[in-house]
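One protein chain is absent from this view; the other protein chains keep their places.
Take a look at chain A:
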Amino acid sequence: MSSSTNSPTHHTSTIGAIGAPSRRNTELALLVFAVAIPVFAYANVGLAISDQVPSGLLSYGLGLGLLAGVAHLAVRKFAPYADPLLLPLATLLNGLGLVAIWRLDQSKLLQSLPNFVTAAPRQLLYTALGIALFVVVLIFLKDHRVLQRYTYISMFSALVLLILPLVPGLGANIYGAKIWINIPGLGSLQPGEFAKIVLAVFFAGYLMVKRDALALASRRFMGLYLPRGRDLGPILVVWAVSILILVLETDLGTSLLFFGMFVIMLYVATERTSWIVFGLLMSAVGAVGVASVETHVKSRVQAWLDPMREYTLSRQGQTGHSDQLQQALWAFGSGGTLGSGWGQGHSDLIRFAANSDFVLATFGEELGLAGIMAILLIYGLIVERGVRTALAARDPFGKLLAIGLSGAFALQVFVVAGGVMGLIPLTGMTMPFLAYGGSSVLANWALIGILIRISDTARRPAPAPASSPDAEMTQVVRPS
């Protein structure tokens, strides 16, 4: 690494690493808002739907407050210099998501669906488990660089996680996507959500070691730098296998996500713009190829191009068509600028998946353009804090991991929100924290935990005043 790119601590004004204040009290103050806003929202839904403050308000408020408090104390104790915004932002989204899920639980229309479960209590349980996982990450992951040791184990586990849903008897095909596994007693789990993190660890570990070789030992071909096969080979294989598995599972969103994450990390590691060009070319070829061959994808593209036709076909009772996208668009449109207000919309008309894949439509209808913009900005802020963490991190592994995770997070938000708003074809992932789903909540809390850990390391005051500013070069990092 050249020294000119190796001095974030000196030339960046983003997060000063040396002598940074811990900002824990800022975090606490923000957390108060992050808990109070959903509590008000909860009361609001209750008043709108049944003219009374919901009976569970106190326990809900206390529960959310307690969870946030525990998370905060864990950060205070185990990551005192961590970024102060990540936890409150995640808490706010999670809290608002819970309110939206509870609000949809009240819908008679959704209650009449055959697979209806009251989702809010479960989501609260998942949130508790997610925050527990978050705390566990903070306690046991003392230094994120430890993860480097598990580069190849990560690779292996990512593949296993991805293959699990294909194992007969374990996998469950739900509505055309084979991305769940059944765990007796626990319900279904979506291993892809966890694979995202594990794969980021593998990419970061591998790329950190091989990045010089990838960047320098390459041949020029048509103006692009092509690395040697033995450098790129393994990572390409892993990536290709994951994409293949996901295509077999018809989980398009996740394959797009993995691909994007891979390209981003490769680009950051090698600093070669050619990767972006490659990535775009390959994704274009891949997307067109898959879209023209795979029927599930094909129908989604058609639905995206003409949601009204899709709506009409589904109303005529033709199988394989869904009116959901059109319903979501109507929900957004009916919300307008200021929205109908909590509990006063009709986004339950989306029916199935209204509280998971399509949860954003509920926000769109009931909070309007203003609410959606606020939520998108909150996501933007989380990503921004993640990228800052990457900038501030003093080790390339941390940088790569942080950018991989926050890039994947940004892509996921884009793919899901873009899909629900009809910007791109629907791919069937969930809005992090907002949507109902155990795997998603758990994995995203773990993701925030890792980002907080990296930011803590990055912002921690240098241990000795005499330490070299070129600290990164002197760190002992054993490339496994």
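Assume contacts are C-beta pairs under 8 Å (C-beta built on N, C-alpha and C of every residue); 3 or more make two chains touch, one makes a residue touch a chain; residues count from 1.
Definition applied: contacts and distances are computed from a predicted model.
Among the names given as "Hydrogenase nickel incorporation protein HypB", "Sugar ABC transporter permease", "Polymerase/histidinol phosphatase N-terminal domain-containing protein" or "Penicillin-binding protein", UniProt records the absent chain under the name "Penicillin-binding protein". Touch with the chain omitted from the figure is made, among A:I264, A:V290 or A:L426, by A:I264.
Remark: the omitted chain is touched by one listed residue; of A:N44, A:T91, A:S406 or A:N444 this is A:S406. Touch with the hidden chain on the side of chain A covers residues 1, 5-6, 8, 12, 108-109, 112, 264, 267-269, 271, 308, 311, 329-330, 332-337, 346, 349, 364, 368-369, 372-373, 376-377, 379-380, 383-384, 387, 390-391, 396, 399-400, 403, 406-407, 410-411, 413-414, 417-418, 421-423.
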